[in-house]
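A single protein chain has been omitted; all remaining protein chains appear in their positions.
Going by the order they are written in, the chains are A, B and C; count residues from 1 in each one.
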Amino acid sequence: MTEQPVHRLLGMTDGEYESVVGILDRPPMPAELAMYSVMWSEHCSYKSSRKHLGRFPTEAPWVVVGPGENAGVVDLGDGWLAALRIESHNHPSFVEPYQGAATGVGGILRDVFTMGARPIALWDQIRFGPLDNPKNRYLLNGVVGGIAGYGNAVGVPTVGGEIEFDPGYTGNPLVNVMCLGILKREQLVLGTAGTPGTMAVLLGKATGRDGIGGASVLASASFDEESGAKRPSVQVGDPFEEKKLIEACLELYEKGLVVGVQDLGAAGLSCATSEPAGRAGVGMEVDLDRVHTRESGMTAPELLMSESQERMMAFVAPERVDEVLAIADRWEIDSAVVGEVKAGGTLRISHQGDLVAELPAATLADNAPLYDRPAQRPDWLDEIQARPGPDLSSHDPADLLAKLLDDPAIGSSAWIYEQYDHMLFLNTVVGPGSDGSLLRVKGTDKGLGVSTDGNGRLCYLEPRIGGARLVYEAALNVAVAGARPMAVVDNLNFGNPEKPEVMWQFKESVEGISEACEALGIPVVGGNVSFYNETDGVDINPTPVVGLLGLADPMPQDPPRLSGAADGMELWLVGPAASGNLAGTAAQRLIDERPGGIPTGPDPEMAGDIIRLAADLAHFAPVLHDISDGGLAVAAAEIAIASGIGVVLDLPAEEIFSEDPHRFLVAFHHGSIDLPAYARKVGVCGGDQIVINGSSLRLDTAATTYREALPRRMR
Amino acid sequence: MTTAVVVFPGTNCEHDVVTAMTDLGGSARLVWHRKTDLDSYDSVVLPGGFAHGDALRTGAIARFSPIMEAVSRFADQGKPVVGICNGFQILCEAGLLPGALIANRDLSFICRYVDVEVTDTGTVLTNAAATGQRLRIPLNSYEGNWVDPTGEGRVVVKYTDDPNGSSERAAAVANDAGNVVGIMPHPERATDPLLGSTDGRAFLRSFLNSLVPA
Amino acid sequence: MKIRVEVTRRPEIADPQGTTIKRALHDLGHTDVTEVRVNKVFHLEVEGGSDTEIRDKVEEMCRQLLANPVLEDFEIELVP
Partner (left out) sequence: MKIRVEVTRRPEIADPQGTTIKRALHDLGHTDVTEVRVNKVFHLEVEGGSDTEIRDKVEEMCRQLLANPVLEDFEIELVP
């Protein structure tokens, strides 16, 4: 191997290194180089994406904190706020699925309780290669185990999520997690270091050599055959420590003991010192000898880069420090005063009597490189979009339905969510297994509707339409639970941004999400970007994931449930007539070897009306269900299975498996609900069969197929 | 008539228990595990969660918390002591209930509603239920598989199917006097119609009944 | 002084972990595995005292905490 300059080993380009020399007006000392390398990594600096993220609409009267802080915060009224954030842990989960997913949960929780909020729920968005490959089964098992192991033990329920399978995820599974917290307005805390004299108190787990270089190496570079060599970076989650940390921090906020708080995630102490100082326009003196460590002999760069989990930095007025330490002690967590805020903007870090870093704090964040990477529409896209859709004429609809119910992405996800505590806190009014989640806010009449949606295949075929449709789907999912869309967070999982085609997919997806948010009048309040999701040069499908929060005020007291259908109820379809276009649908994935065509685009105006209508209907309709994967046939079958009653459908052929956007089903007794003129009756509930235009499937067979689709593949 | 709901580091169902008991007209307060007396309380609940992160064995470390001596005295005096889920595990480790809880038969965490049947109404947790009464309440555990090498444990609530391998399909177990009961599923999660079931009320009502001085 | 403590589950008590692992090994083709039991081993580092004193101390730790007498036996070994 040839000698490499250190900055390159740390993932820094020569140009970036030169910028550091320019800022410091001298070559950096090792600890300084370590700090710049992690803070300027793709994962921490968003250097390839920042330019495009500016496109998102981020303003609305109810936004309290927009993108840029640890989590977005919106106003729910009556003094209540909600904090929301989504995060990816894709590469760590491939290296070690259990710990990778577990530490992903730990990280997203810290982003939310850093804001002063109590985390009340989690959602997971997970994507794997097909389950006939044992490696993918191992990964799914490990990831679900890790989310369960951490989430259950830390005491925050995982109330929903989504799962998708595609060969492209075999070498690069996607593991995203979203967390929602609530807080009273006066408890809001920001990631600021405060004024000179403020003390920096490090709380939580002892620092070890965990994940050294994780940010720059693991999250920001692609996998190749050598990825085995990156393994020493694996971190182990400790939900017990995090639980104590949550309770201790919440007590600090309640007692008004902190000026600001910053969690230690990727880039550890480098970030937790420089970012809060930068935000407050101050400097800081930090003594690394005071940091409590798990291992002996750690060097300054190691201490600054360590990604040891379950740590928080609290900024505390000097006269309150003793109280803070006493609370930490009572919750049985370790704490140490490691620094003091100084005027002037310089971050000075010492270790064993030596000054190891002396740099302008704000430059670690503010002077990070910004790339305007070339973007170009892939030349293979024309050919793919020109492909004809699947031909369903030779398929019996009931047969096709049976096959769709056996698709592990469509069949019940109970195998997953029954491993998660999804009921803790007594807020879960509508839990996993339906559309959006509905959580009550105790002590108020309010409910929070939440949905997360992604669809790599749609975005592969047409990223702008795909991106927009995710927003409409999520919005409708919360609407059928009675909530009105309020804010969005996004997680942008893409391939290698150094490829113009990937950059184009990225840009287009951002555009689609932005257009849909604008049409619905909802802001993006936070997000995350994960690039370099590729294996051996092959990129994953572009996979943006949208998490949407809606407010139901008041919350329906008897919200619609999939299980609410009864004998004799009519089933109506609300939404535009199906176009007959099956591009990107589950039916296409079943029949054609490869996806093709251009998916149906949304009708923004009509979508808005339909979403409002659904949220209104949720106050009295017994069953509402949006139409997504598998189309009307699957949606109706899910109602039939959950309610234990058959259904007879009679509808135009192109309606059966269409996944055209913003359409939903409603079931009710004849005459009990008035619907707009564009709604159409499509069936009647009753019997013990699912009948589609005369072809039928037994309800009990359908139910077994649906329940077993995932577990039978995992045995 | 106030119930002490004990909080160990890692406990997470304490607020849910207080909410459910308060909704049913009871009065409950949180008590930190380092407290040493329970003099101002009439009954104790050890709620669910992961005390000490379930390190070593569930409940193994919690049983040494200072509060546990007071809980033992309480139990000896015949006052009501109930452990839910992790609380059940702690009571077994402390020797206040027979047997021990090990990993579920299929080695997976189970969070779902289960059907149970009350088989013995002579305890502080079942006196308001009828023998043979069937109830639907949420289970939420990894170590819910009760083993009883002596074969003498008093099973007071049974699963109607066998979700986790528990001996005698035990969902709840009592001491001989019936004042100490451990239950694996969570009655406090089934007390509000908005959340799907109110069957847990039968257990919590029993508990509140048992507080009324004879 | 280094001490090794192995805690074994009594044979008459179910061992779901052992059972599951045996099944998984069979699924992987290792059908010649006829029995799997899983135990815990603690490696302790204890300061001060003679061998007998240390052994006594560790025995106390086992009886108090490290093993559950309802389910488990233990074995202590001083590592030279």
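We adopt the following convention: a contact is a pair of C-beta atoms (placed from the backbone, for glycine too) under 8 Å apart; a residue touches a chain by one contact, two chains touch by 3 or more.
Being a predicted model, the structure only gives us computed values, none of them experimental.
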item	value
Candidate in contact with the missing chain, chosen from A:70, A:274 or A:308	A:308
Footprint left on subunit A by the chain that the document does not show	95-96, 99, 208-210, 231-232, 234-236, 238, 240-241, 294-295, 308, 332
Touch residues of subunit B, complete complex, unshown partner	52-53, 55-56, 61, 64
Positions on subunit C contacted by the hidden chain, ascending	6, 21, 24-25, 28, 30, 32-49, 57, 60-61, 64-66
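Please note the rule applied: only the chains that are shown with their structure count from here on.
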item	value
Interchain centroid distance [CA atoms averaged], subunit A/subunit C, Å	41
Whole-Å separation of chain centres (CA-atom averages), subunit B against subunit C	29
Inter-centroid spacing, subunit B versus subunit A (mean Cα positions, whole Å)	35
Junction residues of subunit A - those touching two or more other chains	none
Shared interface positions of subunit C, touching two or more other chains	none
